Structures are given as structure tokens and as C-alpha cells.
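Note that one protein chain of the assembly has been removed; the remaining protein chains are unaltered in position.
Chain nomenclature is as follows: A, B, C, D and E, assigned in order of appearance, with residue numbering initiated at 1 for each chain independently.
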């Protein structure tokens, strides 16, 4: 099954989780080795700027997901 | 209850606060350990570029929230 | 009174000033201590890349404000 | 045949792959030498911030591709 | 007279120049001292990454200006 069947989510919170998934999948597609990615985790998870950079990627992907879901409003 | 029930806010100021919340939640979802995040605070809170990077994330999330609220205008 | 009652401005120039205000407010909300922010000013105000990063935040916020004001055109 | 005949994809997953292709093609157009790009791979594939920066580019291109495909919804 | 009376330009090229002007004005509003900005020029004008960062700001502002001018098409 596709890891990304749709951009539609029931709620904004699910949409935010999808944005995180999109952000992490791009890393995985760039560095497919799970061990390497695990080894790198302490580098970004314990660095303020690295965490901010990760938040920036989520913000960009959330912008896409929110738009795809018409901001979860019936407008 | 969901931490993100909706992107709708009554005012632009509340929308800006939501953008900050979205920015910080992405960091929390990446580094769930409250102690680690607290320990990192001095690193970014006392560094000009780190603060600018944080402001960039808020700007991207505010763009999403503002659009979701039709810029708080009745247009 | 709210520091952000509306995204509407009479002119593009006022819109640009609002984008700067949004950019600085995100920094203030992240580092509320005026003294710390003042102490950090020389770091970014005398560094080319720091100034470019600040300009990037303003550009993102101006994008939001311009869209909120329909680009100050009657289209 | 063109490497980019269309932005249309059948599914979001194919759209994400196209966003990755767009991101890598811009690098290739900037540094056409395959050997150089291969030589540089360990630098970014084993560095947390580099991988996050790559994810940011994919997020921006995915935003474009998703919009081009109307978010793969029939809205 | 306002330095930014309008976002409208006659041509895409003028729009690009306006995007550059917006990018530089944000720097000027952050660092009003002409002498300091002149002193900093060699730092960014002779550094590849600094020039790329500047180009990123122009790209974001050009996105705004192009949208304001409906991409200079009669669509």
C-alpha cells in the first residue's frame, strides 16, 4: 500500500502529523539507511537550531496539507 | 482533547499565537523530552540568528493560519 | 488593545512595516527580555548573513500581509 | 524526451517522488558533474542538518506539485 | 513620497527589480546605518552562500510581486 494514499485528513491534528510524516519521509528517501538516521538523531534532537530547522520543514508541509484540506473548514 | 481542534481564531493576534504554538509543537514532536527542550532554551533564546530562524518558522505558520481565517476579513 | 488588531493597511508601505512588526514580535514572543534582545542587536545588525536572514522573515510576512490586503489593488 | 513533461501525477506518492526529482535536478543543473555529486553524497547523507535542508527543498517542491494536481482531490 | 507606492509594475523585469528593492529595504530598516551596510557588502558579495541566501529573499519577494501583478498576464 502507498505510504501516501491521500493528503486528506479528518482533523488539523492529523494533518499536522501528516506534515511531520512528509518531512521525515523526505529525509528517509534521501538517506534510506535506518541505522544512519538513528545514529544522527542525537545531533538534531539535542540542538536548538537543528530543531528549529526541522520545525520549518513541518511548517512548509503543514501549509500544503492544510490547503489540501481547505483548512478543515466547510468554506 | 486535541491540541489542534481547529485553525480558526477570533482575531489575528490569536492567529499569531496559534502560529507560535504550531512552531513549538513541531519541535516538541521532534524532541518530546521537556527537560532537553528546557536545557536548549538558552542556546536559541540568547542567539540572534537562532531567534531569527524561530521567527521564520512562525512567519510560515502564520501564513497558513491567516489564510485559514481568510485574513480575518469578511471578503 | 491588541498589538495586531488587523492585517489590513492603507498602503503597501504600511504593509511592509507591519511585516517587520510581525517578524520582530515573533522574536519578542520567543525572547521576552528587552535587555537580552537589545544586547543581541549588534550581533545581527553588523552581520551580513544575519541581516539577510532577517530580510527573509520580512519577505515571508510581507507575502502574508500583501495577500491579506489583496495587494492593495481593487482587483 | 523532456525530463519534466508534466507536473501531473496519478497519486500523491508519485507527486512526492516528482518533488524529490525536481530538488535533485536543480542540484544537477548547478553541478552537472556526476562524480562530484557522488563524492558529495556522504557529506549530506550523514549530516542531520544537511538532510533537514534537503527535506525543506522537497517540501517546497511538493507544495508546487500538490497544487498543480489540485491535491489529488476532485474538488 | 512613499518608497513603496504600489506593487504594480509594467513588466516582469521591473517586478524583479522591485523584489530586489523589497529585499534590500528590509535590511535597511533593520540596519539603517548606510556606512555599516556598505562595510558589510564585501562579506556577502564575495561569499557564495551569502549570495544564495540573498537570492532566496529575492525569490520570496518576487513571488509576492508576481502574484500582485497576476503574473503580468491578462488571465
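Throughout what follows, a residue touches a chain if its C-beta (ideal position, glycine included) is under 8 Å from a C-beta of that chain, and two chains touch if they have at least 3 such contacts.
All values reported here derive from a predicted model rather than from experimental measurement.
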Review point. Touching the missing chain, which residues of subunit E?
Key: 11-13, 16-17, 19-20, 44-49, 51-56, 58-60, 62-63, 66-67, 71-73, 75
Revision key, fill the gap. Where subunit D meets the left-out chain, the residues are 2-8, 22-27, 29-31, 36-37, 40-41, 43-44, 47, 49-50, 53-54, 56-57, 60-61, 63-64, 67-68, 70
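In the analysis below, only the chains that are shown with their structure count from here on.
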Practice item. Calculate how many whole Å lie between the centre of subunit B and the centre of subunit C, each centre taken as the average of the chain's C-alpha atoms. Key: 15
**Study point:** Cα-centroid distance, subunit B relative to subunit E, in whole angstrom
**Key:** 26
Point to revise | Interface hub residues of subunit C, defined as touching at least two other chains | key: 44, 47, 49, 53-54, 56, 60, 63, 67
